[in-house]
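All protein chains of the complex are present and in place, except for one that has been dropped.
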Amino acid sequence: MDKDKYFLNEKPGKLTYSGVFKRIDDWTRARSLWVVAYGTGCGAIEIRPTFTSRFDAERLGMRMAGTPRQADVIIISGYLTVKTLKRVIRVYEQMQSPKYVVALGACPINGGMYYDSYNAINKLDLYLPVDVWVTGCMPRPEAILAGFKRLQELIDSGRADGWKKYIENLDWYRENQKKIIKNWRMPNYNW
Amino acid sequence: MSKEEVRLFIGPQHPGITGNMSIELLLKGDTITWAKTHIGYLHRAFEKLMERRIFIKSFPLVCRICVPEPDTNEENFARGLEELAGIEIPERAKWIRTLVLELSRLQMLIMWYGGIAGSMGLSTPVQWGIGDRDYILDLFEELTGARIYHIYIMPGGVRKDLPDGFEEKVLRAMDMIEKKLPEYDEIIMENAVVQKRLKGLAKIPKGWVEEMGITGPVARACGFPFDVRKDSPYEAYDQLDFDVITEEGCDVWSMLLVRRREIDLSIKLIRQIIDKMPKGEFLTRLPNVLYWKIPSGETYVKSESTRGEFGYYMVTDGSDKPRRVHVKGPSFIHGITLAERLLVGQNIADVAPILVALQICPPEMER
Amino acid sequence: MGLKEVLKPLGAWRQIARRPHTILVPTIKREAAERYRGFHVNDLEKCIGCGTCAAVCPNEAIDMVKVEGFEAKKGDSGYRPRIDYGRCCWCALCVDSCPTTSLKMTNEYIWIRDVPEDFVYIPGYDIKGFEDKEKGYRKDKEHGLTNYNRVPMRELDPGERVKSFAEVVIGYTEEEARKEADRCVGCGLCIAGCPDRMHIPDYIRAIASGEYERSVNIMYENNPFAELCGKVCTRRCESYCSIGHEGDPVAIRWLKRFATERFSDLKEVIKVRKQEPKDKSVGIIGAGPGGLTAAYYLSLKGYKVTVYEAMPEVGGMTMAGIPKYRFPFPSLKKQVDFILSHGADLKLNYYVDPEKFRELMKRHDAIYLGVGLMKPWNLGVPGEEHPNVIYAIDFLRKVNFNEPVEIGKEVVVIGGGDVAMDAARVSRRMGARVTIAYRRRKIDMPADHEEIEGAEEEGVEIWEKIIPLRVEDAPEGKVKLVYGKAKMVDQGPGKRPKPVLIEGEEYEMVVDRIIVAIGQQADLSFLPEEIEEKLEVERGRIKVNERQMTSIPGLFAGGDVANRVADAISAIADGLRAVKGIELYLKGEL
Amino acid sequence: MELVERLKKKFEVIGFKKQRKDLFIVETTKKDLIPMLFYLKEYEGFRTLTLISYVDWIEEGKFQLSYILWNSRTKDNIIVEFRLDREKPDFETIYRMWPQAEAYEREIHEMFGVNFEGNPTQHEELILEDWDDIPPMRRDFDTLKYSMERFGERESKSGINIRKEISEQYDEWRRK
Partner (left out) sequence: MVARIFYAFLILLGGIAYGLLLGGISRKITARLQNRRGPTIFQNFIDVWKLFRKKTAISHGVMFYLAPMFRLVGGAGTFLLVPIVVGHPYLSNFSFGGDLIVIMYFMVLGCLGMALGAAESGHPHSPIAVTRGLSLMAGYELPFVVSVVVLMIADKTTTVEGIVRAQQGGILHWHIFTHPFAAAAAFISLLGMMMSYPFQVVMAPQEIPIGPPTEYSSSFLSYMFSGRSVFAVAKYVLFMDLFLGGATNLGWAFLKTFLIFLWPLFITNVFPRFKLEQAVSFFWTWPTLIGLIDLIRIYIVR
């Protein structure tokens, strides 16, 4: 089969919702956040307590999804190296809309401890549309949960539209991504 | 890669991997015929960053080298600097450091104990383990002011004294964990399916241990009593009474046994430490840290982490920044040299338990 | 696999009867630990903007920014730390190294935003609602990264001191000096305190790393009297020291003394760049520290310099006014010799009168007046002309020049400044019982507190709140001081309380000598009339512009005669500034 | 006979230091390194290779390679090191002696640019991906500059260095 046919290259059309459905959609989306199981950085160590018995994020309807296809949220847990960024972009583009990005820790905001490292990016929002930023190093599970609470509020009120921004400004994001990922061997994903 | 072989990547985005790394496998049916470890997803260039930071600025940096068990790094770094700068630290500091190290080992082992079950799909003890580990993190929070990155063992001693009543709290937590452990054993060690799966799994040839530089619980599971705490005692370990735990099975089950017994050992050691903790000063005053220069020299300091021998090779050149700090994490050998060889011939289903048993921690491999 | 192993795991279901230990965050907010390293708070009033936090931050997360309402003032740079939570790693090194302990951490830990730009934060200025949290990481003063304890300076025993004019301060050993110098955090706030703007952090750092020659060279860049300053400087800088807010300030003076005293031959140590000779000449009236500083730098710049001094020795007030137990003569000689070795002419015993002054004006292209304050203020009470009432500077000069002076057995010194202390301590050394009488309280005394302490250790009595009313003659060659007591009247905030005489009470004391040390004034009688007319004088001091030039072109002034601070280091500063002014003037650019 | 005496007899020992009671540091030459490692492994009981490390002495134009060995019987560590020409950093592999050396050498090749002749995998990427600059662990590689150029920095930084600022203020005063 032709490789291109596997992946739709054009951008999807706009989705329109009518009032009630949109309301229900937002409500359920806020309460059913599946997080892709990808510990991208050191924050992964605090994600474990968050999702296990002591803090139990499942109370809020969150659970780990083994594959990006089924996930709604990707947690960028701390710094991102260039090598991981490539995978993260790939994971993010494999996720189905609507999808959200939560950035944990100081590092994705402005480089954090690794502001001068040649292998860690400094500003995540250049490459991915981040919906909620939680600072801390590492953010405690309480802070992570509060961050998710914030994300839920945003989704519930229909304001978490990072994924739309990503589609609309795809060229800009791509340009930034390609600037630091030198060997762009990635398929053009559909959404 | 022949026609009937399938190439499969375990990781980096994979619930069964022990961190942000990946293992490339060639499969023939369910059997692995070739394995290759890919790392670098967490490479932050610590060693490079340390070369351009003054010594005190490296101190918050080093604990991030191994995320689940940061104190080994802090202790190693501090001890190396003390050796090079010729600083004597107070007796109490040594004991507090030992306490912190053992607490840290205990929390890691409890998490690991649940984790080995989790690698086979048994998620109940994972939840228990990480939940109970949190009580030790609470202790850390009270002692050091942070849950994960303690930034506590600084050159010259420790940063703060034990808070009031901390000893009792530690003992209470130890009692609680000790009471909980039989339940873990029931569901993990005495579980028919776990035994069936782990006994005889991934036998390491005994000759590999010294040849490859395998250390820590993996070496001890092969019958080699390698334990830095005993071999070249650091901090207060020479004043503690304990035996090196070994098992003869060389398989994952033995590694499980060794670590299970080390949980008991850690609890025992913590009790001893609290018992023998001397009073007094806990920090020697450093020179002005902003301009601290250390005479030129080189050294290799090592300590026993949960995963094996953790070493710091340090070279100073008389300036206020280290010339070179090379971190030797035990996972480098376990994760690359050993895992690549050990996985060959195993079933795909056993990859996760083997990786967990080797306790591969990617951030310390690539630093 | 036996049946036991199949059934055992089922025992885990016991757990279901227990209460889960889940903490219901974020519904329930959990308080973090007592020393949790959470978000920062800063006491802006206490903070001095020294930037130590920014220097120690491993991530360059801390920026120093100007904050409204906090202007640069004494010991305060006017900057305040701004923390970027996109950089911070919560290591609390900033807290541990904050010299004033104003920067703290709370145990607050939740900070969530939708926009990444919102993570920049000026603690204390941006109100976030957790400012008054009690718990959080605090600096432990004993175990922080700042060393608050000064290495004590060894001194002669007080009993030993009064026996001779030997130097009181013994000086640091090399080890002590390096240890003391190492306390400096290098913030540079002290530079603002120094009238001469010496590169204090630089030379202290050089001492700490053992590079003494470099250290002295740095000092000589703008102070040719470094050793003098190392012994007798009023060390305003130390009151600016950031460490001094919570502990002892770095002993800048003693360190300077240590470094300069190490070298007996300054010529070998100090590398000067002498410029090619120029055909302009400058006259300097008064060989005090200011004048000699100007002479030093002008001669380095290649000008022809002539120094005119009325006294038989150079050094001005430092020679005549400072007792030898503080500033030994050989030390002065060493420095003056070095300064003069660069080509300046010296004319001693050259008393300038109006005639000579006119001549000098013609002879030289520019004149620098560094005449100092040689005329003592009068007490302003009846009976002051009594022969047993002497003036402190006269007294000190006579002692220093080994002229005979008789003070008897019992002396009262009136005044609370450094000169009063010197007079009192010199009198002690001459065997008298000394009392200091001061209008205000001891804490109000302008004298250096170390001097006051030293005086007290040596057995000088200090009487507070005493206002002399009149001086009367007393039998046996003694003199009687009649005085009243004062009460302190508060003058409102920011002003020091005023002593007001309590009417109706009179006391008296009979002593051998009354030494008056309430200040000096300028004696400008040597100026020709036409110059004196043109010269603007403001409250007893010659008015100069920022380049030390008086209202008369080509006539520069500095030192005590022109500034209000009246100490050696500001005289040196004036001299240094005048050099630049003179240089510009002679080039025709001023 | 002491270890150093035995070593000196057989090999060129440039420097020897007993850093701790269980840590020796031996400096030798490029030529003698591999024989010495072999001797230590086979005859002295230093059977385990713990680490291969590298130091850049850029001022002297040398690289230093340090081999840390461990003796499981006497519990001693020994650091065997030598200096390599920085211009032509070629050396030989020891992975036939110790299998883990393969990965260590691969890392050194990647981060430091030393060429280990005979190592079959050293050209494969281990940590970095698509690296196109000089090997990053060399001291002449400026990581801050690289990071700022490539990853940028949030504009919120004021860029004020207070110490510089203060001293500049006073420099201005001095200029007056």
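Labels A, B, C and D are assigned to the chains in the order they are written; within every chain, residues are numbered from 1.
Everything that follows uses one rule, which is that contacts are C-beta pairs under 8 Å (C-beta built on N, C-alpha and C of every residue); 3 or more make two chains touch, one makes a residue touch a chain.
Given the structure is predicted, the values throughout are model-derived calculations rather than measurements.
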item	value
Among shown chains, those touching the left-out chain	A, B, C
Candidates B:162, B:202, B:327 or B:352 - the one touching the absent chain	B:352
Option touching the unshown chain, where B:67, B:108 or B:187 are the choices	B:187
Subunit A residues that touch the omitted chain in the full complex	1, 5-6, 8, 12, 15, 21, 24-25, 28-29, 31-32, 34, 37, 52-54, 56, 58-61, 66-67, 69-70, 72, 96-98, 190-191
Subunit C residues that touch the omitted chain in the full complex	9-10, 12-13, 15-16, 18, 20-22, 24
Where the unshown chain meets subunit B, residue by residue	6-8, 14-16, 27, 30, 117-124, 127-128, 131, 187, 191-194, 196-197, 347-352
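Here is the rule we use: only the chains that are shown with their structure count from here on.
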item	value
Of C-D and B-D, whichever chain pair has more C-beta contact pairs	B-D
Subunit B and subunit D: spacing of chain centres that average the CA atoms, whole Å	24
Whole-Å gap separating subunit B and subunit C, where each centre is the average of the chain's CA atoms	54
For subunit D, residues contacting two or more additional chains	128-129, 136, 141, 143-144, 154, 156
Residues of subunit B engaged with two or more neighbouring chains	40, 43, 45, 48-49, 52, 60-61, 128, 131, 149
Parts of subunit D lying in touch with subunit C, wherever the complex brings them together	154, 156-163, 165-167, 170, 173-174, 176
Interface residues, subunit A side, partner subunit B - complex	36-42, 44-46, 48-49, 52-54, 64, 66, 68, 79, 81, 83-84, 87, 91, 113-114, 116-120, 137-138, 140
For the subunit C and subunit B complex, residues of the former touching the latter	1-2, 4-6, 8-9, 11-12, 14-15, 21, 32-37, 52, 55-58, 89-93, 96-97, 105, 137, 140, 143, 145, 147, 182-186, 205, 208-209
